[in-house]
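One protein chain omitted, others in place.
Each chain gets a letter, A and B, in the order it is written, and its residues are counted from 1.
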Amino acid sequence: MMLKKMIAVLSLMLFAVVVLAQGEVEAKKLPSVNIKTLDGQTFNTQNISNDGKPIILSFWALWCKPCKKEMDAYNENYEDWQDETGVKIYAVSIDDARSTAKVLPFVNGKAWDMEVLLDPNGDFKRAMNVNMIPHTFLIDGNGQIVYQHTSYYEGLEDEIFELVEKIAAGEDISKH
Amino acid sequence: MKLYRIFAFMLMLAVAFAACEKIDPPYKVVTDGGGNGSGESGDTVRNVLIEDFTGHTCVNCPSAAHKAHELINFYGQRVVVMSVHAGWFARPDAHDPLFATDFRTESGEAWNTFWSVDIQGNPNGLINRLGGAANGVINPDNWAPVVEDESQKEFLAKVTINNDYNDSNKRLSVEVEAEFQKDMEGEYWLYVGLLQDSIVAPQKDEDVEGGIDTNYVHMHTLRTSLNGIWGEVLNDGETIVEKATYDKTYTLDFEDDWVPEHCHIVAFVYYASNEGLYDDKYVIQVDQESVIPKLEE
Partner (left out) sequence: MRKLLFIVSALLVFSTASYGQFADYLKKSEVHGSFEVDGMYYHADEAMGITDSIIDGRNFGFNGFASVTYSLGKFSAGMRYEAYLPPIAGFDPKLEGSGFPNLWASYNSEKLSFTVGNFYEQFGNGLIMRTYEEWTLGYDNSINGARVVITPVKGLILKGVYGTQRYFWSKYEKNNRGIVKGADIELNFNDAFQSMESSKLRLSLGASAVSKYQVDEDPIYKLPRNVASFAGRMNMGLGRVNFSTEYAYKINDPSAMNEYIYKPGQALIASISYSTRGFGAFAMFKRIDNMSYKSDRTVTSNALDISYLPAITEAHTYMLAAMYPYATQLNGEIGYQLQINYKVPKKSKLGGKYGMGISVNYSQVNDIVRTAPSDTTEIGVPGTLGYESDFFKFSDHVFYRDLNIEIDKKFSKKFKGTFTYIYQDFDIATIQGHTGEPMITSHIGIADITYKFTSKKALRAEIQGLFTDQDKGDWAAILLEYTISPHWFFSVADQYNYGNPIQSDQLHFYTGSFGYTHKTSRISVTYGRQREGVVCVGGVCRNVPASSGFYVTLSSSF
């Protein structure tokens, strides 16, 4: 028991030092995790890229109504957004074995055009510290995560797109 | 080519890794009820008390009764089962005539509270009241190994019960003698209770069609105590010397629905302590005796 506590305290201190060292630099890179594509192929999350243009990465699931609304809202605007900023959207479904097989026909049925990936055991979700969904990340041209947001309310997509425009223009939005 | 080799290697590894044991029938150790060096019950060996906390509206309880019965089949007289109707599932239902009967006892309710039994769900039980107030409750699926463990423990006391039932005034006289086998420290208590077999009454049961067995046969049902909720102390804390005996006598007036032919007296001696983390009430010996002596065949 004692040992466990000591290890914990030690590690906490180490973390504190690390955080201090990092200072204000908030940018983070995507972790390397193996997840799946819709047709069952393995996909490493470091392959999430968009030729130096911004990326929207959003976690969702079939059982999450606000998530589906968010995706619908993105999808409605996707064409316009792409024309203006070249943004690419990745939608990572955290559906487990109960419904992973339903994701592909659902996505096609909805006529969504974004890249959809499957994270059936939440490995990517955990690596990204996603607690609740929807959880959306914005990634800049250098592959750095520059913004994140949980939950979806009507109209959030406008806010997200404003940020995407700024990223595309090379502005620093870390203070946003 | 390399790929195939890896495949073959993995397959071999998997087979070696995933060890398995296929068991061939019979799946149970076959016994004739005399399992494991039974001998004369309690005369020279340790007996084991199973307290099966149950209730007539508990749909999973019949399966626990079945497990207890299985242990009796295996250990013979060395296992004594006491069915204690207590707690939430034992409450009589005023709106449902099927479950209006109250099988609860004052002892049972107090024990249920003391060991927090129904809070942890029914069926559940105590084996020799092992583990103290905090950790006493044992899931029926774990009874067998614990009973086995307890049955191997040292023989510390011999409990002898003599019943004399008078049919004319329906009065039972009971004499219980506890003989200790060695010098012992601490406080020892004796509890004496009445058990009744073959009570036919409705029981909820998930394994029967419709969920209710209206002709369920309740066995080993605790009916009443002969010496209070916790019994009575034997030695008042004095040191017990080897071969010391303690005699107690009781009388009990039978109620109408107590069928003497189906009744037993159960008596057990337990070590009681309020010290340390747990309230210990550990049973060191138990025995039972029919109210009406059975004819030898």
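Operating definition for what follows: contacts are C-beta pairs under 8 Å (C-beta built on N, C-alpha and C of every residue); 3 or more make two chains touch, one makes a residue touch a chain.
Just so we're clear, the structure is a prediction, and the values are computed from it rather than from any experiment.
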item: Absent-chain contact - pick from B:118, B:205 or B:287; value: B:205
item: Interface with the undisplayed chain - residues on chain A; value: 2-4, 6-11, 13-15, 17-19, 21-22, 25, 28-29, 31-32, 34, 38-42, 62-65, 96-102, 104-111, 120-123, 126-132, 135, 147-151, 153-156, 158-159
item: Hidden partner chain, residues of chain B it touches; value: 2-3, 6-7, 10-11, 13-15, 17-23, 25-29, 35-36, 59, 63, 66, 70-71, 74, 119, 139, 141-142, 144-145, 147-149, 204-207, 210-212
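Note that only the chains that are shown with their structure count from here on.
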item: Mean-CA-position distance for chain B and chain A (Å); value: 58
